[in-house]
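Have a look at the structure that comes next, please.
Certain chains of the assembly are absent from this excerpt, and the rest are unmoved.
Letters A and B mark the chains in the order given here, with residues in each chain numbered from 1 onward.
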Amino acid sequence: MPDTHLIEDGSNSMAIEALHWPNDDLSRIPDWIYTSEDILVRERERIFLGKCWNFVALEAELPDVGCFKRSYVGDVPVIVTRTGDNAFNVFENRCAHRGVEFCRELRGKVNEFICPYHHWTYDVTGELIAVPFRRGDKGKGGMPKEFDLGEHNPRQFRVSCRHGVIFATLSDDTEPLEEYLGPETLEQFDVVFSGRELKVLGYYRNRLNGNWKLYHENLKDPYHATLLHVYLATFRLMVAGQKSAMICDEVGRHATAASAKDDAIEIGDDLVDEMKGAYRVGMDLNDEDFTRYVPEFDSPWTVTMSTIWPNLIVQRELNTLGIRHIVPRGPHALDMYWTMFGYVGDSEEMTKHRMKQGNLMGPSGYLGVDDNEAIKFLQDGFRNSMPGEGVVKLDPDKEGGTDTLISEASIRSLYRHYREVMDI
Amino acid sequence: MTKERGRPPVEKFSEDERRALRFKIEEFNTEYSATLDDQDIHRWPSFFTNDAFYRVTAKENFDQGLPVGLVWLEGRAMFLDRVAAIENTMVFAPRYLRHYVTNVDVLGFNDAQEICAKANYLIVETLMEDSTKIFQAGIYQDIFVYDESGCLKLKFRDCIYDSLLIPNDMVFPV
């Protein structure tokens, strides 16, 4: 169907050929990037399976050779295995025979993978090593003589690890991981992943009712932090005017939202007014220890949230640490897999402190709930209301990093990059 | 760390003791559930001792002995702070929740002469514009003690959920 008086961006049909970005203007974002199936198909090909490094696992999840984890690149199921002291493999969770998604356990340890349907067998690197009755039985049946095991392997991904974090890419052309991250993101990454050995403390999983890109935007959007999160201002974890920055790479796809807690900060009446109710006067924590930052990082920031395109968030919120792994589930949902961790050698007290501060984030976090709800409310808007667009005009002269919370520069730089890659 | 706290029962109860205790614990769970179903959240900490431990965690964590919780509270102050956040700072759409607590099992005393029990819970959720859905299925692993006035209080509640994939988020404790 062509455009009409109400629909002016081609979204009547939702087919990618018909969609067009409003006025080619980066400060306007059309709903259809969040709702079209065709867009998601192209994102899979050009982003997740394109020239990107995707998070797949932490090395600490795979302590021994033969340990595996069922994981995802975009929404494509993969298996991550440890195949040596410092060797990891990532390959598609799909049998080369008929297509079975054969690995069904979340994690485990094996000598080999046997596809249940016909017991085609793969070693831990993902290579096909046995086809039962390949030569037939009693001279009958079996594979053609020229059948070559080597030609029937699940698709392999290239792997790159840095300080305990495992990434995968399908493309031969993806630049080296460090280059891909860029020096700005790498610096922040290396604060958390400095080479200290990680200790996994547990997992959360939730299905958010929003398009996967909304999660990136949320963390590239410092503007919402002190407004949506009443908790942050009320308990003086973060307030406008406090030291903070949005640190971007040159390409504009990654970002780190950084802030430094300032217990001396004062919240004037003007600010309270400006914040339209986002600060509740006169509240104090009963457990004051809760927001205490135990210094442990070589960084001026007490909080950094890094979005690493396209599927990783690194959370350093005071002393609660974790990664979040994004798995798109259709245009309207994403699964978030959280891995919370500390470091080997943490005292019991420190682990407890991390657990306590874990209440801030996650599917039931004081801040986490706010974001999950906001993302759902956004997607509800896109799905239910008349096709429209969003406005991202804050901090208009910038693109990418910025040192004010009142900015959408980093969202715009993301979409400049996105439009190039997606050719839309 | 959690494992220590949730000390297993070492001494079984007689049938009479179990009968008496199950009745009390069922009453406790009924009132506890009603408090949450009514979203009367500020009453919720009163079901716990001052030094109580409360956690909500996925079965995958429990089975591997991993310590994290979606909610992880120790001591009254932390309970009060969560209540304050729900009441004052957290932003969320209105919803109804309803608890079904069944299969209460009175296990015995642990080595501190505290009462160990468990129960299956099922929580269903209704958003204003949608049908009722299963929110969470799980098991309570509990340690009860009596307070000075003879009322049961939870000293320890581990809520271990099967529903690995939380639907959007979890606003209220379970």
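One rule holds in what follows: a residue touches a chain if its C-beta (ideal position, glycine included) is under 8 Å from a C-beta of that chain, and two chains touch if they have at least 3 such contacts.
Keep in mind that this is a model prediction, so the values were computed, not measured.
Enquirer: I see a single representative of every chain type. Please write out the full complex as a formula like label plus count.
Expert: Putting it as a formula, the complex in this file is A x3, B x3.
Criterion: only the chains that are shown with their structure count from here on.
Enquirer: Starting from the mean Cα coordinates of subunit A and subunit B, work out the distance between those two points in Å.
Expert: The mean C-alpha positions of subunit A and subunit B differ by 31 Å.
Enquirer: Quick one: which bits of subunit A touch subunit B in the complex? Just the residue numbers, please.
Expert: These residues of subunit A touch subunit B: 106, 200-209, 228-231, 234, 280, 283, 285-287, 290, 335, 340, 348, 351-352, 355-356, 358-359, 362-366, 368-370, 372-374, 376-377.
Enquirer: Would you tell me which residues of subunit B are touching subunit A in their complex?
Expert: Subunit B residues touching subunit A: 1, 56-58, 60-61, 64, 66-78, 80-82, 84-85, 88-93, 164-171.
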